[in-house]
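One structure follows; several queries about it will come next.
Note that one protein chain is taken out, while the other chains of the complex remain in position.
Take a look at chain A:
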Amino acid sequence: MTQSILDIRNVSLSFGPLKALDGVTLAVSPGERLALLGHNGAGKSTLFKAILGFLAPGEGTITVAGHRPGSDAARIAMSYLPEVVSFPQSLTGREVLAYFSGLRGASRSEINGLLDRVGLADAAERRVRTYSKGMRQRLGLAQALIGAPRLLLLDEPTSGLDPVSRHDFYTVIAEAAARGCAVLLSSHGLEEVQGQTDRVAILSRGRLRASGTLAELAAAAALRTTIRVTAKQGHADRLQADLGGRRVNGCRLDIDCAPDAKLGLLLQLGHHRDVLHEIDVFAPGLNDIYRHFSDHEGDQA
């Protein structure tokens, strides 16, 4: 068993009557990338702040590399990129990095390499005021990489980035993970983190609804495939009598089936070739998987 860098056990945290976190248990191992997904107000940023030691959980424990959040050892082990940050406008990119390097007691010689890695080498001497949103975000990432932290906490690191910048961003994160750095990042959508993280955890209204690889989540959700059949005029009734399903209108029929029953159903449809106008197959997408886990709270709330 590998020792986890971040260990969250049964953590609850309230703001007055509002339970922002409710019994969250989560662990991240060295070299692992975990995406924390959740709707607005799910408690993602709150969890980050608890890990950083800014907010104290009412119940449960958090350890960072075996240390209490907020302790020197914990802060040395991790670094953070908040969801909203603006660096002092009148400093240059290099000065911003020099500042955090000084605070972390890291060597200044790594600054050039970091600027290079996030593609800011040419803009290093320019004031942050002149940076675009993407450049600021990359400066934020460079800042988080100072001193080779063992845990990276990235709160919605790629929101507002174009697809190319986003891809570059994840490349840098993957490099860090390859060196053994554990990464916890938050995001709003599964599509965004698909293929970019090793595991996914879904948070909804402060509770952890699911966690695992994308394939595991898809299997656990066991969402049904929908086949939409459009029949020729006047034949819809006969089709429904034969195959079941829901009538959408005069000539349309929606049939739900388990993923492994799909092929059989399609073959069966083949027998009715003469009365069919069109067939559409809707396999459950990432969004449906995400909604499946996120929606649970609807019936419990």
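By definition in this document, a residue touches a chain if its C-beta (ideal position, glycine included) is under 8 Å from a C-beta of that chain, and two chains touch if they have at least 3 such contacts; residues count from 1.
The rule we apply is simple: contacts and distances are computed from a predicted model.
Per UniProt, the protein behind the absent chain is "Nitrous oxidase accessory protein"; the candidates were "Succinate dehydrogenase/fumarate reductase iron-sulfur subunit", "RNA polymerase sigma-70 factor, ECF subfamily", "Nitrous oxidase accessory protein" or "Indolepyruvate oxidoreductase subunit IorA". Residue A:S90 is the one among A:S90, A:Q233 or A:N249 that touches the chain missing from this view. Within the full complex, the residue among A:R9, A:H39 or A:R104 touching the omitted chain is A:R104. The omitted chain makes contact with just one of the residues A:I5, A:A20, A:L37 or A:L52: A:L52. From the options A:S79, A:S165 or A:T226, the residue with contact to the chain not on display is A:S79. Of the residues in chain A, those that touch the hidden partner chain are 49, 52, 54-55, 72, 75-76, 78-80, 82-88, 90-91, 95, 98-100, 102-105, 143, 153.
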